[in-house]
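A single protein chain has been omitted from the complex, and every remaining protein chain is retained in its original position.
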Amino acid sequence: MTLTQGTLEPVAPGEAAPDVDLTAAAGVAEVPPEILAQSLGEYFRAYWQKLKGGDSGLLPVLVAMVIVAIAFELITPENAFLRPSNLVYIFELSTVYMVLSMGEIVVLLLGELDLSIGAVALMGGVIAYKLIQTPSPNFPWWAAILVSLLCCGVIGGLQGILVARVRIPAFVVTLGGFLFFTGMIVILLGGADTSLGLDPTNPNQAVLYNLEQGNINVVVSWVATGVVVVILGSITWFRAASRRRSGLVAPPASLAAIRIALMAAAAVAVLAICTVNRGGVFATIQGLPWVIPVVLGILGFWTLLLQQTRYGRYVYAIGGNPEAARRAGVSLPWIRTWSFALCSATAGFAGILLGSFYYGQYSSNVGDPGQLVLYSVAAAVIGGTSLFGGRGKAIHGVLGGLLIGAIAYGVSLMNLGTLSIPLEYILPGAVLLLAVLVDVLSRRGARTGKDAARV
Amino acid sequence: MARIDSDPLTVPVAANSSSDVAGANVDLTAAAGVEEVPPELVAQSMGEYLRVYWRRVRGGDSGVLPVVVGIILVYVAFQIADSKFLGAQNVVNLLEQSSIYMLLAMAEIFALLLGEIDLSTGLVMGLAAVTLAELVQPAGAANCALCPHGLAFPWWLAIIVTLLICMGIGGIQGTMIARFRMPSFIVTLGGLLILEGVSLIVLNGNPVRLGNLQLYDIFWGHFSTMVGWILLAVVVVATGVSWWFRDASRRRRGLVAPPASFTAIKIAAVAVAGVVVVLLCNENRAHFGIIEGVPYLIPIVFAVLFAWTILLQRTRFGRYVYAIGGNPEAARRAGVNLPSIRTWCFVLAALTAGIAGILFASWQVFLTTNIIKSANSYVLLAVAAAVIGGTSLFGGRGKTIHGVLGGIVIGGIYNGLYLLGVQSEWVDVGIALVLLAAGTIDVLSRGGGRPGTT
Partner (left out) sequence: MSEENEHGVGPHPSATAEPLLKLRGIDKHFGAVQALYHVDLDLPAGQVTGLCGDNGAGKSVLTRCIAGVHQPDRGQIYFEGRPVHIRQARDAAALGIETVYQDLALADNLDIVQNMFLGRERTHYQMLDEDSMERSAGETLAGLRVTSVRSIRQPVGSLSGGQRQSVAVAKAVMWNSKVVLLDEPTAALGVVQTRMVLDLVRRLRDHGLAVMVISHNLNDVFEVADRLAILHLGRMVAEAPAASFDRQSVVEYMTTGVSGGRPDPSYTPLEQPAEAAAETEA
């Protein structure tokens, strides 16, 4: 018994689109192409239809990256944008936004918003930097990081409890958290003008310093990357093959091959950029900055957590239909609280990275908490995560963060005189609005979760 | 309705729909109704009114009671901490500073009633302030990036243009929120950033001085003592008479109206409050010389309060605003034009923020880039003031007067902490806690969040 094509029918309660669709046709547009396609050709046809239907996934951010790269390359003085040294600088700057974004994404998936991550990030950095100071308390670097993450996690957990159990709207709670911790940072630092520093010669502190500033030996970088690519590639290939063999839904083999090839190409490109000597005449600075594998590790962690664990499944479920999740026995307060806690802990680590980026100096000026939040939300949305919940992945944060970092750095490269400071405000605002506009407009037909309920 | 004597009451149950099932709280609609009817509507006498009012407060809908209690608590506490707090000098000072919070809160309320939020009000205020200052710059003052030769607008023209610009900003944000259905906190967050940048461009890196006497007087000027009393008399008589006759005529026609004693008490309360304010203002509050009299800004704020209260309570537009906040789907089906009403609310919010900006410019006189940066923190205070005053974050509940009352609380806290010499970081912390407290109260008084949320 199959559904007759082209049946017009009234909408059942809870159905997604309020328009009367020719359901069969609409169904085709909304099904991820890799699920239905049996061959590569079919895949591209289905993908094109998905694009036309509005669900464009990663495409906008990738296209935007290309446009931004070309545009800035043309307008920066001396076409300096794509110089390897600048590119690596962009990587390093972006990592902060990438990590912040990955943390924010889990909260966005729930359909909430955490406005405090900027302030919490700075708190995390300050705590870690304070703990690692000599002569006291002189924590080992891993303890400093751990304690800092724990504190930030607790902060997030407290906010999560207020949101999940007391049911105060998240933006009020996190707005309050934003204010609270902005003040707290100054108090912890001991004043608006004091700063904490790292001594690169101290081996314990050097670990934190080298997160952004240190590089892995070139040979080791290539070898390690090669190993990782091979391992990931084989896992992807064999998993897809075994699924195909046991008759489960799996993308066509050629698609898996293309994905692996793209991943390898990206890895090679990044490595090549990093291998070029960017120190100029006086020094040799080469190799993969430590921060890149660290961030990729965080990406791996979050991807695994969101896609492969029960917790991640419940996050998506709550974002899609909290009532359904509740009836299925999911504990909404528990999942929500944990998500805020993990988001804040991730933000704390971003704060540690931020300090490293600024050469190991931590003062109350090192970052503007408001700007950090906005950039990371913009990064997540540009990357493809929806503000209404239920849709998004950790990789969105990475790609969006890279784009945001590129834009921010590109603007600073252009000597705009008195316009440069205002542009630091205007540009992220405009980018955020544009990203959200695209998000909203592109989802006109496919509203789920909170978006579907908005009148 | 005939009943079978031996059987218990068999009335069909008013069950909830199936979509509101698991863990359902079946409302005893009849019983629940009593608690939610405003007491002035059902009470026939003063005593009955108080009884019904008390029941309503216990049921959770406490209206302005918390904020009045809050005002009393805060002011008493600060007075104990520093006896100068309620002195004539400080009180008028306090009222003057609170005026900014009051106006911003009144602006915010337009968004909150819809169930949205406007995070850009602080920066609209900031942009309005710098725009006003730049527009009245005399010719030859090459300051502003966009108008290099000083436009030398007359003060009234500058005000009009500034307010029009603000309304335009509100319209742009409102359109994005109302027609594209972008989330309001994101649109106004982006707006906040863009406006900050634009304000910096307008300032062009140089501070600007508000060199116009009339504009300066808006904040710092005041009526003579005699005029103050005359104004008070006019206001009290006008509102008293209109309230009295309106309620009397409704009572005569058999319509729902509060008891006469209630109206009388309301008029008396307004009169007493007015007398207190005028008395305080007429005391000499200057360190040197004499400054006496009701400041101009009090009637300005009062006029805004009056206008917006009429708009929200007595016009169709206002009715629709509350309807959208309460149940947007129902409003839509009733034919309300949601995009238009929503857009206009954001226009009005920006307009009110613009008025705040004019007062702000007049207050600060010397506008620098730091002022722009500090304008950001005002929005949190505005939201806190509105919520403390009694407006709900979830929409559909609130009045313009809440902004005034909440503004008094926030202004009191800020002023008090400043008098006590508390550092600014701790003030930030304090305001955050106040915001959280206000949010918690709002949620708890709603019985756990917006009805229908999981």
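Observations, loosely collected:
The chains carry the letters A and B, assigned in the order they are written, with residues numbered from 1 in each.
The criterion applied here is as follows: a residue touches a chain if its C-beta (ideal position, glycine included) is under 8 Å from a C-beta of that chain, and two chains touch if they have at least 3 such contacts.
As the structure is a computational prediction, the values presented were derived from the model and not from experiment.
Considering the full assembly, A:Gly320 is the residue among A:Gly320, A:Gly355 or A:Gly397 that touches the omitted chain. Considering A:Thr134, A:Gln308 or A:Ser420, the position touching the chain not shown turns out to be A:Gln308 (whole complex).
The chain not displayed touches chain A at residues 1-4, 7-16, 23-24, 26-32, 35-36, 243, 246, 248-249, 304, 308-310, 313, 316-317, 319-321, 323-325, 327-330, 390-391, 446, 448-449, 452.
Everything below uses one rule, namely that only the chains that are shown with their structure count from here on.
If each chain is reduced to the centroid of its CA atoms, chain A and chain B end up 38 Å from each other.
Interface of chain A with chain B (complex): residues 13, 113, 162, 166-169, 171-173, 175-180, 182-184, 186-187, 192, 322-323, 326-327, 332, 370, 374, 377, 387-388, 418-419, 421-430, 432-433, 436-437, 440-441, 454-455. For chain B in complex with chain A, the residues that touch the partner chain are 19, 22, 117, 145, 176, 180-183, 185-187, 189-194, 196-201, 204-205, 328-329, 332, 338, 376-377, 380, 383, 393-394, 424-429, 431-433, 435-436, 439-440, 442-444, 448-449, 453-454.
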